[in-house]
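The complex appears here minus one protein chain, its other protein chains still in place.
Moving on to subunit A:
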Amino acid sequence: MRVLGIETSCDETGVALYDTRHGLLADALYSQVAMHADFGGVVPELASRDHTRKLLPLIDDVLGEAHCGRADLDAIAYTAGPGLVGALMVGASTAHGMARSLDIPVLGVHHMEGHLLAPMLEDDPVAFPFVALLVSGGHTQLVAVEGLGAYRLLGESVDDAAGEAFDKAAKMLELGYPGGPAIARLAEHGDPTRFRFPRPMTDRPGLDFSFSGLKTHTLTTIKALRDEGALDEQAHADIARAFEEAVVDTLVIKCRRALDDTGLKRLVVAGGVSANVRLRERLDHALTKRRAKAFYPRNRFCTDNGAMIAYAGAQRLMAGEHDDSAILAVPRWPLTDLRPPAV
């Protein structure tokens, strides 16, 4: 089955073609990051307009790259949520229109299920069951995954998502948007011993996260240094390092705990923050010690992309799932509302 995947939930237009026998045939991405950078974050109306401009050309590119005609498609999967409702509607309505004229099934896919299954596109794919850490701009969740659609929430952030915390800290340090990569780059030159930031909610049991206190701590540190006239370039780097260490440490502690609680030996890490190199190093180290293994999507598929939507959609389409004539755009949609495909 050849499935076209369409992702337009936020600020990237992603399209890919996945073949259930031959794997990923092509994928293309257009990122709007530069456009939104001037505004310090995603402007929903601009994002939606840009999806409408970019989507068909990207579909054309992907089909061209795969040497496929429109008639070679067997189904279309699109991101139905969660995300920005106006942006979601662009992909959803285009998918439905196209599926109707090609007379093929179409399916709305959960964006986070896409992230969750993204490591299955790699050469060494993870097998069920596993624990998943979803860390992105909008999510920080630990989920026990028994199989497709069988998700149990183990813990999540009670306030900011980890990626959001990176973005906010970057703003305080006057780095650009998105903040994650910028902080990571600056942290390279930072002294890890100069400041120690708190590891929120790690001193008590449970798998929930909180990152808003860390944000306040960062702001207080910056203010104090500025008042002393000591907020130089090195101080910036040292703060970035302390911040990154604190987030990474917190995530690693909770992942260890989740594996211990569930007795599982496989961990999937997905979402934009999973591109963070220090996080991967620490996790690999922690997991090797307990003979567990971490699985990551390739870097390109850590952030939003069409390939993960094509893949997740294909799994459900193969089981016979598809939309009726309603075009789906669901801005809020808990992952745990999903069910395994009805057989």
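The definition used in the following text is that contacts are C-beta pairs under 8 Å (C-beta built on N, C-alpha and C of every residue); 3 or more make two chains touch, one makes a residue touch a chain; residues count from 1.
Note that contacts and distances are computed from a predicted model.
The protein name that UniProt records for the chain not on display, among "tRNA threonylcarbamoyladenosine biosynthesis protein TsaB", "Pyruvate dehydrogenase E1 component subunit alpha", "Lipid II isoglutaminyl synthase (glutamine-hydrolyzing) subunit GatD" or "Recombination protein RecR", is "tRNA threonylcarbamoyladenosine biosynthesis protein TsaB". Which of A:20, A:93 or A:262 touches the hidden chain is settled by the complete complex: it is A:93. Across the entire complex, the residue among A:41, A:181, A:198 or A:341 in touch with the chain not shown is A:41.
With the whole complex as reference, residues 39-43, 45-46, 48-49, 52-53, 55-57, 59-60, 70, 85-86, 89-103, 325-329 of subunit A touch the missing chain.
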